[in-house]
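Got a structure here, written out as structure tokens. Questions coming.
Missing here is one protein chain; the remaining ones are kept as they sit in the complex.
Order as written gives the chain letters A, B and C; numbering starts at 1 within each chain.
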Amino acid sequence: GDDSDDGGATGTTAPATTAAGDSAATLLKIALVAPSASDDLAFTQSMVDAINELSDPVALSITDGTFVIEEAATAIREYAAAGNEIVVAHGTQFGASLAEIAPDFPEVTFLWGTSTDTQGLANVFAYSPDAAEGGYVNGVVAAAISSSGSIGVVGPIEAGDAVTYITGFNNGALANGATEVSITYTGSFGDVALAAEAATALITNGADVLTGSAQMVVGAVGVASDEGVPWFGTQANQTSLDPSLVVASQVYHWEVVLEEMIAQRKAGVLGGEAFEINLANGGLEIEFNDGFDLPADARAAGDAAIAGIIDGSIDPNG
Amino acid sequence: MHRLVSAAIPMLAALAAFACAAIVLVALGANPLEGFQAMYTGAFGNVDRLSATAVRAVPLVLVGAGISISFRASVINIGGEGQIIAGALLSTVTALALPGLPPIVLIPLVLFAGLVGGGIWGAVPGVLKAYASVNEILSTIMLNIVAVQFMNYMLRSPLIDPLEIERGTRIPQTERLSDNAALPTLISGTRFNLGVPVAVAAAVGAYIILWRTPLGFRLRAVGHSPDAARAAGIPVERSVVSALALSGSLAGLAGAILVFGSEGQRMITDGSSAGFTGSAGFNGIVAALFGGLHPLWTIPSAYLFGGLITGANHLQRVLQVPAALAVSLNGIVVIFVVSSSKVRDRIGAILKARREFDHPANESTSSPPAGEVAAT
Amino acid sequence: MATDTDIPMLEMRGITKRFPGVLANDAVDLTVRSGEVHTLLGENGAGKSTLMKILFGLYQPDEGEIRLNGEAIEVESPSFAIAHGIGMIHQHFMLVPTLTVAENVALGTRSTRWPLTDLPVVSRRVEEISEKFGLAIDPSIEVWKLAVGERQRVEIIKALYRDARLLVLDEPTAVLTPQEVEEFFGILNEMRSTGHGLIFISHKLREVVAISDEITVLRNGRVTGHTTPAESDRHQLATMMVGREVSLAPDRPEIEPGESRLVIRNLVVESDRGTTAVDGLDLDVRAGEIVGIAGVSGNGQRELAEVIAGLRDAETGSSVQINGVEVVGLGARIARDAGLAYVPEERMRDGAIGDFTVSENLVLVDHGSEEFSRRGLLRFGVIRRHSQELVDRFEVKTPGLDTATSTLSGGNIQKLILARELASGPTVLLAAQPTRGVDIGAAEYIHEQIIEQRSGGAAALVVSEDLDELMGIADRIAVMFEGRIMGIVEIEDATREALGLMMAGVHEGSPA
Partner (left out) sequence: MSDFFTATVLFSTLAAGIRLSTPFLFAGLGEMVGQKSGVLNLGVEGVMLLSAFFAYWTALSTGSLWLAVLVGTLVGLLMGVVYGLITVVFHAEQGISGIGIFLFGLGFSDLMFQEKVGTPKFTSKLPSVDIPLLSDIPHVGVAFFQHSAMTYAAFVMVPLVMILLRRTTFGTNVRAAGENPESADSLGVSVARIRFSAIVIGNTLAGVAGTALVLELGIFQPNLTAGRGFIAIALVYFGAWRAPGVMAGALLYGVVEATVITWKALGIIPRSLSDISAMAPAVITIAALVILARRVKPPAALTQPFSRH
């Protein structure tokens, strides 16, 4: 079922990221299909950054902003047919399509995330973050700096990665003395105005620290920033949104597992394994913002939580 | 002279559209000629592309055929998005409930469930309009919002794949649906599946309903003049409900096909309606209006529009320009070319000529003298 | 009366206008002098409105010349016409129903308080004009609330407000009651005496004879004659326009009426405005008789007809039976299934669908019957044959069966509706204003058809404001006043005077 005559058209693909001087032919050809924009300061950007961080330069093609699942499926199929060696399907929602496509291209390695399993496909590597870990650490630090003990969370819909992060956050905050974690799901990934009003409502109701997940949280960050309420980020370093109020961000370093997957492919293993980035393997990192005047004890609580999670003494999901 | 002008206008419109697109492409540092070439190959380049375009056109054909019915009855249905979702949900539930049925039974059943789901979601604004004077533009827009939230709720909670709960990943999707419900691929190696002929058949059905049946006659009568229709004994309120229910059921069928003809074979949400429908609920309106609100003309019109979408996506991949470009290009082309009424006039003229040639009634009345009463 | 100059106010020379398949005007000449009422007479579709629309800039002529006060002009748009003192009162009202009278009048004119409206100023001028020409109207009322006669006045005021010297009146009286026509003629006389030029179009010969100074007759788009009331009487005029003898009083064979087919008891109906429109009405119409309902419009006739046709609900306790079937509030289908045929008053709104083809309109009521549909599909062959037959039988002038009905002339649309309604072989016929706007030849034909139904044993109820019409065809005439029947007169005893008194609400012992 592969349609080889696509090669001609897609062959013109300009390598987006090529170290100068390298001839594209010798580079590993990677294609990325992702649901939001490459510079979204969140999920998609984390993967683009990671690929750019790889030790060996690659020839990268990107199809981003394909939130329509069927369109993403077309792109995945096309990239596979066009001779890319690795196709990254960067979106949980693409998994079902991948189950159909991957068997048609046994020579291609597909990376699929976030997912904890490969659906039994031999040429699929899965990757996922244990977002609860960073959530937990953020929660611990948040509780430490909250004077009211009331912390607000703004989420999109109660599903996927957001739930994992928020669960960890909730556990961390409550474990460190927070009295109340108010979690609000706005019902939308895109409604910035609603996220802003959610943050306003949380603050009115006494929250003095906020966090949130998904792309609409910028609305909430804006409100936090106006009200002088500290903010915790996830998925990417959100410090640039407010250099004085963003306390810390959980950042995804996919390159940790990407390197491993690429190595496996070079060794002839095309897939079949699930990888996780976490604090222990350095795939997850809590980046503290130096611009925020974080009390030493809060920082210490955070570092302790990180250590505890790494050594297994703390279960962020528990 | 006048002829020349009216022929030139759509050409100029097309040129203007391409000129605009070219400017944007150049601004993005891409070669416009390569871009257009990529667009063409992406949409119609080979069997595989043609099939992908056909698959992309399926929801547009269905929504468009449905829109033709409702607009002909003077009911403006902007609720395609919600109706697609409703049809998809009901067909999904059906497949979840009866996974073991053989394909020959299950496939028609899930498609029928799609029809019913969309039909119900269409009938609601119909009833609201007919019996509570709630304008359908308002109610269909609002019901789109309700449908999305309902889908999110269903996929997040009652219908969620148990594995997702178990693993804690909580992705809002159903388990993989029974393979017995999967729409078979008709041209192997391509994505051309059973959904395509089903959509075409449904459009033909819509045509037959509108122009060959008493029901369609009534809908059109109500559309043109509710007062005259009422005085002639036509049930106006019921016709309004039928129009929206029919229109919705075709959109619902599109929803079922999106689920069971998809690569994924399960229903999943990204929280928005567009993620699932690809905005077919809106784009179907374009297909229908460009097809002159004629269900049969909606087929080529949807195919062209589908090609515009697949072509623009392909262009995006080939030239590595942002995906948002594809959406803006679609907008530009729609604005310039599709909305140029001269194009519609021409289509109208073609339609008219066609009607004069192969009007079915003409054939059957060849016996009585064509004794038309001349006006002079 | 005429001004002393030789130059006529308006000269139209050799005007030709073609529509697809129709030569609407064929080298038409028309001369109008100031201070005269010049009548255009002609059958439906003869081209009268077309000629006038050309004069007003709504259509462009294919050939021909227009001179206004001796000067050649090219009327490229209505604003040009208005600027040159031409006013037009259209066959179909050109009013914006949601605007007030003053707003309608002011539309398109300059405001002294621009950009704001100057409605008080407009209202004052409207009142002046009203006073001068006797056109009573409240400028602040919204037009949709007005009765037809009042809307007519607004149209005239609109023209006078713009200082129209030459005024086209395209069938202004078609919708007026006899009283309103009287008043209206008063206004025209006033305008004539102030040197206005008036072009008048009407199918009512009695009016034409009464008001005209000059008469031009059109047939098939061509001028076929020129006369004055002094030279020609009604019969001659009728002959001139139709091209053959027309009988103004149709034959009505003697028949003994049978059982009651339409029985109305204690009918109480509310109007749209919430007032009581029909107030405890009882009436029987028997097989083989035609009952006329006379009355000044607005006395409940419309509501009565709509209730019988199943289009309007009545208060509880009301009863209307068609062939023994109760139909009140059950919808038009029930009434029709019980044997009713209905020719509505507003033909373009309720009677036919303009965008449907002639053929589609001819099966509008019966499209779902066994005859026209089988196994859920329409039978186009049968429908076409049936339509062709009706078009031939009822002499509907149309280029073809697939012609859009809206392009037919008014009279032909009315014929089409009658053809459809009568073809079903009704046992009860309800016809409201059946010949309104219809030319004399067509009216004759419609009357014959209604009488033929009567002969066939149908019960017919004809609502009309045209007393001549009712006196010509009815067996009995019931006069409605304020929602009740003032009296019922057998045709032998009916006089215009007696009926007129009853219509005005004066009680007189009814002879029956």
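Convention: a residue touches a chain if its C-beta (ideal position, glycine included) is under 8 Å from a C-beta of that chain, and two chains touch if they have at least 3 such contacts.
Here the structure is a predicted model, which means the values were calculated and not measured.
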{"item": "In the full complex, displayed partners of the excluded chain", "value": "A, B, C"}
{"item": "Touching the absent chain when the full complex is considered, from A:Gly135, A:Gly152 or A:Gly283", "value": "A:Gly152"}
{"item": "Among C:Val28, C:Leu41 or C:Leu95, the residue in touch with the chain that has been omitted", "value": "C:Leu95"}
{"item": "Residue among B:Leu60, B:Ala130, B:Leu289 or B:Ala302 touching the omitted chain", "value": "B:Leu289"}
{"item": "Residue of B:Ile120, B:Ile141 or B:Leu163 touching the missing chain in the full complex", "value": "B:Ile141"}
{"item": "Residue of B:Gln37, B:Gln149 or B:Thr185 in touch with the missing chain, whole complex considered", "value": "B:Gln149"}
{"item": "Subunit C residues touching the omitted chain (full complex)", "value": "56, 58-59, 77-79, 82-83, 88, 90, 94-99, 103-104, 106-109, 111, 114-117, 158"}
{"item": "Residues of subunit A (touch criterion as defined above) contacting the omitted chain", "value": "36-41, 45, 65, 152, 157-158, 182-188, 190-194, 196-198, 200-202, 204-205, 215-216, 218-219, 221-222, 225-226, 240-242"}
{"item": "Interface with the undisplayed chain - residues on subunit B", "value": "9, 24, 28, 76, 78, 128, 132-135, 137-139, 141-146, 149-150, 152-153, 156-157, 282-283, 285-286, 289-290, 322, 324-335, 338-342, 344"}
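Heads up, the rule we're going with is that only the chains that are shown with their structure count from here on.
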{"item": "Most central chain, judged by mean C-alpha position against the global CA mean", "value": "B"}
{"item": "Centroid distance [mean C-alpha coordinates] between subunit C and subunit B, Å", "value": "45"}
{"item": "Computed distance of Cα centres, subunit B from subunit A, in Å", "value": "35"}
{"item": "Separation of mean Cα positions, subunit C and subunit A [Å, integer]", "value": "75"}
{"item": "Where subunit B touches two or more other chains at once, by residue number", "value": "none"}
{"item": "Sequence positions of subunit A contacting 2 or more other chains", "value": "none"}
{"item": "Partner subunit A, residues of subunit B touching it in the complex", "value": "34, 38, 41-42, 45-48, 52, 55-56, 149, 152, 155-156, 167-173, 176, 188-190, 258, 262-266, 268-272, 274-276, 278-279, 309-310, 313-314, 316-320, 322-324"}
{"item": "Of all residues in subunit C, those that touch subunit B in their complex", "value": "21-23, 45, 220-221, 309-311, 331-333, 335-337, 342, 344, 349-356, 360, 364-365, 367-368, 372-373, 376-378, 380-381, 383-385, 388, 391-392, 395-402"}
{"item": "List of subunit B residues in touch with subunit C within their complex", "value": "208, 212-215, 217-218, 220-221, 224-225, 227-235, 355, 359-361, 364-365, 368, 371-376"}
